[in-house]
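I'd like to ask you about the structure that follows.
Missing here: one protein chain of the complex. Every other protein chain is in place.
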Amino acid sequence: MRKTRVLSVVAVAAALAVGACTTDDPADSTDEVDQVVDDEAGDEADSEEEAEESDADEWFVQSEYERQLAQRDIEPEGPADQPWLQAIEPEYVDTAEYAQDGNTLCFSNASVSNPWRVTGWITMQQQVQVYKDSGDIGEFRVSDAGDDDNKQISDIQAFVDAGDCNAIIISPSTTATLTPAVEAACESGVPVIVFDRGVNTDCMVTFIHPIGGYAYGADGAEFLVENLEPGSTVLALRILPGVDVLEHRWAAAQEIFADSDLEILGDEFTEGDGAAIKDIVTQYLQRGDVDGIWMDAGDGAVAAVEAFEDTGNDYPVMVGEDELSFMRKWQETGMTAIAPVYSNFQWRTPIEAAVQIWNGEQVPSEWVLPQAPVTEADRDEYLQRNADMPSLHYAKFGGENLPGYPEAWQDR
Amino acid sequence: MTASTPEAAGGGAAVSTHLLRMRGISKSFLGVRVLHGVDLDLRAGEVHALVGENGAGKSTLMKILAGVHQADSGTVELDGAAVAFEHPLQAQQARVSTVFQEFNLLPDRTVAENVFLGREPRTRGMVDARRMNADTAQLLADLGLTWLTPQAPVRSLSVAGQQIVEIVKALSYDARIISMDEPTAALADEEVDLLYRLIARLRERGVAILYVSHRLKEIFDLCDRVTVLKDGALVDTVDTATLRPDELVRMMVGRPISSFFPDKLPGTAPGDVRLRVTGGGNDQLDGIDLEVRAGEITCLAGLQGSGRTEIAHALFGIARFTRGTVQVDGRTVRLRSPRQAVRTGLALVTEDRKAEGLALNQSVAANARLVLDAVDPRRAAARARRIPGLLSSLDLVARGPDQEVRFLSGGNQQKVVLAKWLATEPSVIVLDEPTRGIDVGAKHRVYTLMRELAADGVAILMVSSELPEVIGMADRVIVLRDGRIAGELPGGTTEEAVMALATGQVPGGPMS
Amino acid sequence: MSTTVDTATAMPSRRRRLGTTELVYMALLGVVVIGAVIVAISGGNLLSTANTVEMLSRSSLLGFVALGQTFVILCRSLDLSVGYVMALSSLIGATTMAGDPARIPLGIAAVVLVAGGIGLANGLIIAVLKVNPFITTLGMGLIIKGYLDTRYKGPAGAVPEAFRQFGYTRIGFVPLSAAVMLLAMAAGIAYLRTSRTGYHMYAVGGSEDVARLSGIRTGRVMITAHVLCSIAAGVAGLLIAARFGTGSALVYSSGYELDSIAAVVLGGTFLMGGRGGVAGTLAGVLILAELDTVFNVLQVDPFFKEVLRGVVIIAAVAIYARRQVERRATRARFGGDGDDGGTGPGRAPDRPPDSTAGGADGDQVVAGHGGDR
Partner (left out) sequence: MTAPRPAHRSSGASRVAGVASALFGGGSATVFALLIVIFAGIFAMNPSFMEPPSLMAFIKNAAPLVVLAIGQYFVIVAGELDLSVGSLVGTQVVIAAALIDGEESRTGPVLLLMLVFGVLVGLVNGLITTVLKVHSLITTLGMMLVLYGANRLWTGGAPTGALSEAFRQPGRGGVEMPVVRLLPWSLLILVAVVIAAVVVMRRPYGRVLIAVGDNEQAAAFSGVRVWQVRTAAFVLSSVMATLAAVLIGGYAGVTAQVGEGLEFAAITAVVLGGVVLGGGRGTVIAAMAGALTVEALFTLFNQLSLPSTIRPAAQGLIIIAAVAYAARERSQPAPPVDDARPEPARS
């Protein structure tokens, strides 16, 4: 009896101690907010140097980072009014060996579990419809893995085993884990097209993606650095740990913040849940000023902005995304903001690529799509263009010229 | 009937030495002493009764012997060697087994699996089900119980069957001491007889039996010596041969037995028929014709399973009558749920308090209001104002209305159940074994309550398996057999007459 | 003499105990047949090798988890931390192996050790500290999640090519992982039927008090069940690592804890413990996998799948519950032969009539025992 009491007290104490360890001396620093900020910032830096070195290595590759940042300024090849067909510095590969008459297209989708993927998925289906009507695509077979890596591996295997797919499109749910399955698909001789997240192999015919996470993260971070006074405070809101595309964004932002005079109050995981975001931001605002918000994805950006409104604080300099509810809020409030873009129109490209491959046309082995943030300059134009679209729709979805437009995206 | 004479048993016991010697056993829970300085001896081959009112400490003493509880002080010697059981397993390994009142069986497992639970025989490290079944069959055969099959799921057995499995389980440990907590509490009379024979066999084998019971008759029928506890202390240990029943009762309660069944209160007279069943029947019952009058105590007697409880349940809409009619106060009613029965003015004090009568984690007040809350929520608060008065008139002993009923003794729990039903002001009250498992003092209060209710013009239908109670209280006795009414006897009849009807023997024929 | 009794009663009792399991396998057969017909109508072949392989490989992962979950549910516990244990195990396995075939045994040992340790902790908290299993394992899951999120920022470690075979090789048309899973299931059946601890799991689940008073160390049984459950989840984690080629923390969000509980209950094991078994769980897993395959072949909308899955699970358990009620009802029916042992503490309101006590009646003539002393 006594023992368990002691045990549980120890457990609670230990838990609290774990928490207490992260700040140097909480009791002393409570009276001066600035002091707290200093301590925390210092602490953050410490822990990065000490413990997160390996982690930082894992997600930060200097050469790739530099390559992506440079790619932002390269004029892409291809038709300017069809960004989904553009490519940055393409290296074309010959696909004659895959030229065929078969037209069964198989698509292993990671999931449609967030608005970005839902929007893209509609775009893709509309694009498929175009080619179905033209006869280029016969059957379009889809497996949805519901964000379960293991299920996606089975799904891909099922396509391979079925043996009647003429091309397999894969949108991997996780980079590293899907690699063996993608390799197996490549070995079956069917042309494999990977898009969005990558895999650790180059066996596929083409890998389609926008410039990438580093560029995305850097767009926002650079904007904050430019628009905030030195010494300003920034809160980073992240969705989940351990997802490569998201980790790249944060890694790039950290890189840029490290070279700046901005103070990063903290980075918090929110799972993209509006209530959690609002709560966290509110709590930071209770403890002191927050001058800027950096987000690794725009889900719930409006909730973050509302936290400032509801607590009576001035709007921060905001990094959101090209999701419409945020862009509308941005326009409405006139705050200083940027909407980095992870090009949603990339969902059209794999279909185009599949048809091109069947036709024996050359495709880029790495098909890097342009990825430019929406800035205040072109914000209103995009909002105008998407005026009839619902919230949680993405401005750069690139489906305006598809026959289903606009109903397909409105009545999803 | 005295199947085993105390003389014979006492003679057998005299040659034995003390198998068990408990000395100065004390035990407290949360600072309250439940046992102080109790001594108990057991000789090989004796049946030793342990008696006392509820709360006297019988169960605690038994559980200390079984290793469920540990004594705070005192010694236990087994064959002269000091032991201290910290776990039931240790007790069993020392060949001390206990058959608890609540069955310790797994209904979904077989007889053999239950008997060998915890020490399944193994061959090369694997449980040997074949051997287990064979061993169980052997144990059963040794006791002449060949009709029980080792592979039968316990769920399919009667209460007696389950009791037997318990005893077989105890024997399978090659037990030298078996303690039994109210083993007949749930048994029909014919099953009791089976148990008696089993105990006789065990005694022949030199097994010492510690027999806890409320039933005085069993103690004199069966036991060689009796140890009486009162308020957690030892009163005395005496040979039953030299003891009279009224002396034993006085030792237990310090109160003579004469006033046990109270007389009718003046002015009590049978009134109108409150409840009438005509041709009632369902899959358990057939041809039930029954009248219960205001101010009258009508008693349903019969062997276990003869349909006594089934009638109570059918009247209360738990297991409905599928045939016949029921009239309450002259109006024909269809009782399809307890709720309807309550609304019609019926009340049922069920036989199994803990399982069917009380929400044990709730307070006295909440339990006492439960029926009002359930059936008449709008007026519940107003009607519940009577409850404190009811409870105090029933001499409830509790810390207060907020005490949870699980902390009360059986007798006081029963008083809460009674208060719950009296609060509904029923016109017909069905009492199913109202004194089962409660102490003598509480029993007496239940009897006086029945008299008071009768005087108030309530119609009372009592179901009882205790014949003295039936004879002592009933104005009319309706005897059931095999789900049918075997006959009706007037108040003041004899136990022999009731048994004759219940068993179907010709009255006046040989009884044993 | 006892042998004749044996044969006379063994049959009915065995039939009764197999009832639910048989039903589950009939349901499996039904799902396969109906699925095959529907698939055939839409021009496919559900029973083709490719689809069978797919079904089996889908079942293997859930199979391991559900196997472990069966043990704890039999003990009237449950484990909501299995998803996190899987994730942690995949990472520990992959990082320990670090791509070196020689380190495969080391990796497996590390996983078994760590997963077993988590099971031990779960079991201890439940058995010793008496914390409700729901809360214990929910809390344990959170603790592991915290560790995973802090320690691993993404997939880590590498599995040597040889170990990947666990995830990808086939023996004939049976994937190796499914074969191992089936073996583990067989071992689980044997364990419950031939080990004392297996017997005692039923006892602990049936009634912990009864088990304790019968001398069973209920805590140990509970702990063993949890250790086995976590180790099974650990093996599932190894399979994840083999299939992914690396360890991944995000596995925990795939909902295996609730899926495994659903599979076990679908397999006829009583959620409140004491009844059921591994054979049923296997069928439950196969039913879910077959449904998944059918949905996949038929290109059912993924969200509609969820709806159907929910309906199937509820419907199946409703059918089991219905049967339970019906069976009792028929047993309680007898005409006027009043021997329903309807008293005694812990009685079921509908305890069946007892033919054996009837025998007692004939045997032991009622001896007018009611006569006064």
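A, B and C are the chain letters, set down in written order, and residue numbers restart from 1 in every chain.
Everything that follows uses one rule, which is that a residue touches a chain if its C-beta (ideal position, glycine included) is under 8 Å from a C-beta of that chain, and two chains touch if they have at least 3 such contacts.
The model shown is predicted, which means the values in this text are computed figures rather than measured ones.
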| item | value |
| --- | --- |
| Contact list for the unshown chain, restricted to visible chains | A, B, C |
| Option from B:Ala56, B:Val168, B:Ala301 or B:Met473 whose C-beta touches the chain left out | B:Ala56 |
| From C:Val33, C:Leu113 or C:Leu142, residue that would touch the chain that is not displayed | C:Leu142 |
| Sole contact to the chain not displayed, among B:Val111, B:Ala341, B:Leu390 or B:Met450 | B:Ala341 |
| From B:Leu139, B:Leu248, B:Leu285 or B:Leu408, residue that would touch the chain that is not displayed | B:Leu408 |
| Residues of chain A in contact with the chain not shown | 1, 4-5, 7-8, 11-12, 14-16, 18-20, 22-23, 26-27, 30, 40, 43, 47, 112-115, 117-119, 121-122, 238, 241, 266-269, 271-275, 277-280, 282-284, 286-287, 299-300, 302-303, 306, 310-312, 325, 390-392, 412 |
| Missing-partner contacts on chain B, residue numbers | 29-30, 32, 34, 53-57, 230-232, 253-255, 259, 262, 316, 318, 337-339, 341-343, 348, 350, 355-363, 366-367, 369-375, 377, 380, 395, 397-402, 406-409, 411-412, 420, 439, 441-442, 444-445, 448 |
| Where the missing chain touches chain C, by residue | 125, 129-132, 134-136, 138-147, 149-150, 258, 261-262, 265, 271-272, 301, 303-311, 313-314, 317-318, 321-322, 324-325, 349 |
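As a working rule, only the chains that are shown with their structure count from here on.
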| item | value |
| --- | --- |
| Chain B and chain C, separation of their C-alpha mean positions in angstrom | 40 |
| Inter-chain centre distance, chain A versus chain B - centres from mean C-alpha coordinates, in Å | 71 |
| Touch list for chain C against partner chain A, complex | 49-51, 53-54, 57-58, 61, 128-129, 149, 152-156, 164, 167-168, 240, 243-246, 248-251, 253-254, 296, 299, 302 |
| Residue numbers on chain A that touch chain C, as the complex places them | 4, 7-8, 55, 58-59, 111-112, 141-144, 146-151, 153-155, 157-158, 161-163, 174-181, 184, 240-244, 247, 269 |
| Contact footprint of chain C on chain B as seen in their complex | 1-3, 66, 68, 87-89, 92-93, 98, 100-110, 113, 117-120, 122, 126-127, 129, 133-134, 137-138, 140-141, 146-153, 155-162, 169, 185-186, 188-194, 196-197, 216-217, 220-221, 245, 283-286, 302-307, 309-310, 351-352, 354-355, 433, 467-468, 480-484, 495-496, 498-499, 502-503, 505, 510-512 |
